[in-house]
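All protein chains of the complex are present and in place, except for one that has been dropped.
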């Protein structure tokens, strides 16, 4: 594992250990790199909305965690400014979702990411675009 | 209570009773009308992200419930297509949030809503804009 | 006119004089303040899309100018990061549009604005939400 990946892992381990909501969602980290990550989660009964399908907030939250992990993995505290999500296919209880975050752009102060959410049949169920503000605060000062 | 408000109440009661995720969030309905609603919730410890503040998905989910209630209150099943949210002030554990949904536009097939989220100090913590597709499926056929 | 409004006017006069695209669109400034502005424009034949109605980019551009004027009126160079727009009513040639920009939030580094676009019949034709990054560069250093 190279130095960048080590930092990414260290930051996201720290984040995840404190991220009680991602834990409640049951998010698993499949891959975490600087500017990129792949997450997995299973939709549970307690995540449904009034239509008996997954609440839109569940897919959003899943993608938002992917945004946070991918953007903070550089070691600088980065906070979401604006996020949008499209819902294309209904998510059902029992579905196993994968979120894949890719970096669309990165400047000194901001970063933009696209997160695609797919289900176990590889259908695209949601598309999320998020922009973060990159603060100057670093997670770990020492090398 | 007029006929429109009765239908709004009936639809949203039905939705809420089945909406386990809104229940988990602890969402209370302060006011529900066709195209408009006011909701309340308290942020709990289990809703924090890796930074010790509320996960962005919590504010989104809260607003998304407001979108669903305000848009479905007409009695036609309406599903979110595209939603965006801006985060302006960090939400902390213990904060009591209010979501106010107002209709920006309504056509036969689509509706657009703005949801403002404020905290107990009346600071605006998030702004959500959502567009729904209005299906032709009605909740209750009888008058 | 107070000091803030004078600065707002001075900044936006400077911007407008250089803003050839806003000039091409025929944008008029009805009111400009820090965090707020009202603009007007008339839709011309050369602004139509392939459906014979105004190209979506025209309404967007109109709102984007309102965003730029309202956010830069504080005297600090502010650039758009992320903008979204909803289209609710078709805009036709000859329509006279009004854009009203209001500030949803303002922090040291970012600002978020909602711009409503109405036509001459006071129908809401579009809703625009934009977030700017506020650089530290000032338009005018002297008092």
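Labels for the chains are A, B and C, by order of writing; each one numbers its residues from 1.
We take it that a residue touches a chain if its C-beta (ideal position, glycine included) is under 8 Å from a C-beta of that chain, and two chains touch if they have at least 3 such contacts.
Every value quoted in this text rests on a predicted model; they were computed, and no experiment measured them.
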Just one of C:10, C:42 or C:55 touches the chain that is missing; which is it? C:55
Missing-chain contacts on chain B, rising order, are 81-82, 84, 109-110, 112, 131, 133
Contacts of chain C with the absent chain, listed as residue ranges: 14-22, 24, 45-52, 54-58, 60-62, 64-65, 68, 72, 77, 79-87
Provide the residue numbers of chain A that touch the chain removed from this figure. 84, 86, 88-89, 104-105, 107, 110, 112, 114, 116, 124, 127, 129, 131
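As a convention for this text, only the chains that are shown with their structure count from here on.
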For chain B versus chain C, which are copies of one sequence, does the interface use mostly the same residue numbers on each side, meaning over half shared, or is it different? same
Can you work out the whole-Å distance between the CA centroids of chain A and chain C? 33
Whole-Å gap between the CA centroids of chain A and chain B: 23
What are the residues of chain C that contact at least two other chains? 84, 110, 112, 131
